[in-house]
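In this view, the complex is presented without one of its protein chains, the others remaining in place.
Chain IDs A and B follow the sequence of writing; residue 1 opens each chain.
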Amino acid sequence: MNQAQNPLSLSLRRIWALAHNTFLELVRLKVFYFLLLFAFLIIGSSLFTVQFSFQNPLQVLKDVGLGAMSIFSWLLGLLCTANLLPKDMEDRTLYTILAKPVSRFEYLQGKLYGVFLLLGLSVLLMSLLFAGVLAIREQQEIAELARNLSAENLPAAVAEIRAATFQMNLLPGVVLILLKAMLCSTLTLLLSTLATSSVFTVLTSVVVYLIGHVQGIAREAWLAGGQASPLLKVLIAGMALAFPDLQLFNVVDEIAVGTALPALLFWQVAGFGGMYILVYFLLAQLVFSTREL
Amino acid sequence: MSATAILIKDLCKEFPVPFRRETVKAVQNLSLEVPAGEVYGLLGPNGSGKSTTMKIVLGLIRPSSGSTEVFGVDSRRVESRENVGFLPENPYFYKYLTGLETLLFFGKLCGLSGRHLRERSFELLQTVGLEEAADRRLGGYSKGMLQRIGLAQALLGEPRLLVLDEPTAGVDPAGAHAIRDLILQCKQRGITVLLCSHLLGQVQEICDRIGIMDRGELLAEGRIDDLAGKKNQIEMVLENATPTLLESLGALSLASGARVVSQRGARTDLEKFFLDVTRHRS
Partner (left out) sequence: MRKALCILGLLAGFGCLKTAAEHYLLTVQRSAGFQLATLSGQTRTQLGQTGFVAALSGFRALMADLLWIRAGSAFDRTEWPRMQMLLHAATQLQPRAVVFWEMAHFHMAYDASHSMRLNVRQQPAAALRRVAELEYVQIGEDFLKAGLVFNPESATLWQRLGELYSRRRDDPARASAAYAEAARKPGALGFLRRMAAYELAKVPGKDREAYEQLRSLYLEGEPQRLPNLVRLLRQLEEKLAVPEAERVYTTPSAPSGTPASR
């Protein structure tokens, strides 16, 4: 061996090598092409929304963009993660890696961080594209106003459009979108350590995603303790206990219509998401460490 | 450091058969010891448990009972793999990486970095004869090339123990020859090698000791000469021998109480012939 080094930094270096490799794998699998769909959707709807007179076209564009960002980041994380472990096991690359002084814990972390890296970059790219299209449309709206409004009314109207288009408040909202995608990826990783086929992983993960969005309704009904048959009650309670409430991460819609997100609330939700990621990851590690390869 | 490279004690491994009660006994009561510096060959038909034994030694799968140690460290601990290089059976790497990137990646996992890692990678690419393919993606490599990059990868961390699962499977004779030379080089440098193969000729050439497995059990073990040498026989190859000479040799043997067991026209080894032909071309 070369120099004596402290084990933690060596371990971090190995995790980084694995994460970077996973990221590279996903990039070379051309998953970024997936984002082209997002680009088409945004640019397409920015052209399409010009026609609406009944609703503010910029608002529609914003809602399309934020919704698409939420769905796309989730789907990207899901599809990328579901195949990571099965592929390594099937190709036996896992043997070669684990025959090096790499623990399964490090391996799993490396894989997950690689996906996180990809998700972070994707959300960044989507945000930039989205902001770009929004800026162009904003300019068009302002030019339109300049043609129709008198000089004295113009500055106020322009300022109003500006304030309604770019809200710095959206940033924490987008961070929560990313966090939700990361949470769902970790869940997918957990499922793939349990599963024997990636079809199962993907399907289960989709189901959890959907249930996760109605879990809140079920939970509040359960906590309120209304009238229901005992069987239904047990079902609802189980649902509330077992599934994460993903709706808590959807705050952009309100931010987009001007609701302020208090910093404390942001950190609470982020902390909640972080805790979920940690728990899912530890469970994944628990399963993976005892799994026969 | 322990003078024993690999220690296997009463190893058993059973695989469950899905949807059945029974199990497959892949390894049964296997005990063996490989001293440091030795080249040990595991022989056996397909499915006899060679790969399973290797995977357990490397901590990739858990034994059902018994234990394995590498340089005195239990295989279940990560540290046991610090001085080990492994070439899996039919190695398969990330297709999207080039040869060089593959070595850099595995080097980082071994704790290497920076200039040292690059130099070492280039050196090994040269050693296994892949310097021209260094920037091509592994997706386009042939089986033999994959085997060689696998070997390079196993040698990256300057291991003291090499575990090679059928290193020459699917490799052309020239490649197999090169791989054999490489293993011999390692042996000279004092690296312990555990290999399995069903090419008995090769095993005979390079191994100090062999073990023969069948259905998970070790049936025989010992030094090659002890197992396969015929102590009271000797072979002799003559050139330009006249029939008269042969006749008188026969008579002489008989007179001294020896016996000519067989006599035939010598052929060159087909492998040697193949190597000569291909070497002259290039």
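Simple rule for what comes next: a residue touches a chain if its C-beta (ideal position, glycine included) is under 8 Å from a C-beta of that chain, and two chains touch if they have at least 3 such contacts.
Computed from a prediction, not measured in an experiment: that's the story for all the values here.
Touch, as defined at the top, links the missing chain to these shown chains in the whole complex: A. Among the residues A:G77, A:P101, A:G114 or A:P244, only A:P244 touches the chain that is left out of the figure. When you scan A:L12, A:A156 or A:L223 for touch with the missing chain, the hit is A:L223. Taking the complete complex into account, residues 52-56, 59-60, 62-64, 66-67, 70-71, 74, 209-210, 213-217, 219-220, 223, 240-242, 244-245, 247-248, 250-254, 256-262, 265, 268-269, 272, 275-276, 279, 286 of chain A touch the chain not shown.
Here, only the chains that are shown with their structure count from here on.
We define each chain's centre as the mean of its Cα atoms; on that basis chain A and chain B are separated by 47 Å. For chain A in complex with chain B, the residues that touch the partner chain are 1-2, 5, 10, 13-14, 16-18, 21, 24-25, 28-29, 91-93, 95-103, 292-293. If you check the complex, the residues on chain B that touch chain A are 15, 55, 58-62, 78-79, 81-82, 84, 86, 88-94, 96-97, 105-106, 108-113, 116, 150, 153, 157-158, 163.
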